[in-house]
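The complex is shown incomplete by one protein chain, all other protein chains being positioned as in the whole.
For chain A:
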Amino acid sequence: MTTLTEAPPAAPEPTATKARSRRKLTPYWLLLPGILWLLVFFALPMVYQASTSVQTGSLEAGYKVTWHFATYWNAIAEYWPQFLTSILYAGLATLFCLLLGYPLAYLIAFRAGRWRGLVLILVIAPFFTSFLIRTLAWKTILADGGPVVGVLNSLHILDVTSWLGMTEGDRVLATPLAVVCGLTYNFLPFMVLPLYTSLERIDPRLHEAAGDLYAKPATTFRRVTFPLSMPGVVSGTLLTFIPASGDYVNAQLLGSTSEKMIGNVIQSQFLTVLDYPTAAALSFILMAAILLMVTFYIRKSGTEDLV
């Protein structure tokens, strides 16, 4: 105990010690709800899934943990094309989100002036409708013989995309392009918001300083603005890529059977085929793949000291 030089020792010692130890515990009490939540809804299901993935058996006979790791190898051997498809579609969607989102975020951060708040609300506005409804709307937008397909066709854009294998003939719906479009649309706000936050933090005087030091506007962007917005680029791409690669709604509603992503496989294994071990193993493989890619990406982009 520290000595109290001025105030007389009003409280007897045991009470003071008790009060102090209670104060020490306060942070843990505050943490408790969160920890409990994570334990029940994250840690336990993870353990449960991990055990499921190494079980064998059947629905009728019941499942037993037999440390059957072959499920993993079989899952990879059978479903690697869907893994690749997922990464390809999620990657393309992330790229398109970046290409669409960066100019938008730049505009909001530097040029929107008093319209800034309104434009930001417009970016978030689609969230007020259900994810499912929004994705279904794309079915109408991309419908065969609809105006969008008509315009794309007459501009010969469909020739290019179909040469790239993204569309077939004069259809857009039920092709990879439709799935990528849906993913791009649904995850765009997750790209725009972090980009906006990091762009908005840049001191506009840095732009002036670059101009003052003989940098043309394009050079200013390349040398100053873009490097300084890297934290936003990294978090935006992660927030887009990670959920997009596990998504199954877009592929289900806008794609055909040949556009299955790994999310669709996991979903059907769990809910239709009822092969729980394979579904669990696929989930873990996806998680590991994403963790690996993200780690590599963050290392590569060298933003540790920027964030």
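Just so we're on the same page, a contact is a pair of C-beta atoms (placed from the backbone, for glycine too) under 8 Å apart; a residue touches a chain by one contact, two chains touch by 3 or more; residues count from 1.
One rule holds for everything that comes next: contacts and distances are computed from a predicted model.
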item	value
Listed names "Molybdopterin synthase sulfur carrier subunit", "Acyclic terpene utilization AtuA family protein", "Spermidine/putrescine import ATP-binding protein PotA" or "Methyl-accepting chemotaxis protein", with the criterion being the UniProt name of the chain not displayed	"Spermidine/putrescine import ATP-binding protein PotA"
Given A:Ala50, A:Leu107 or A:Ala215, the one touching the chain that is not displayed	A:Ala215
Those residues of chain A which, in the complete complex, touch the missing chain	203, 205-206, 208-216, 219, 223-224, 227-228, 306
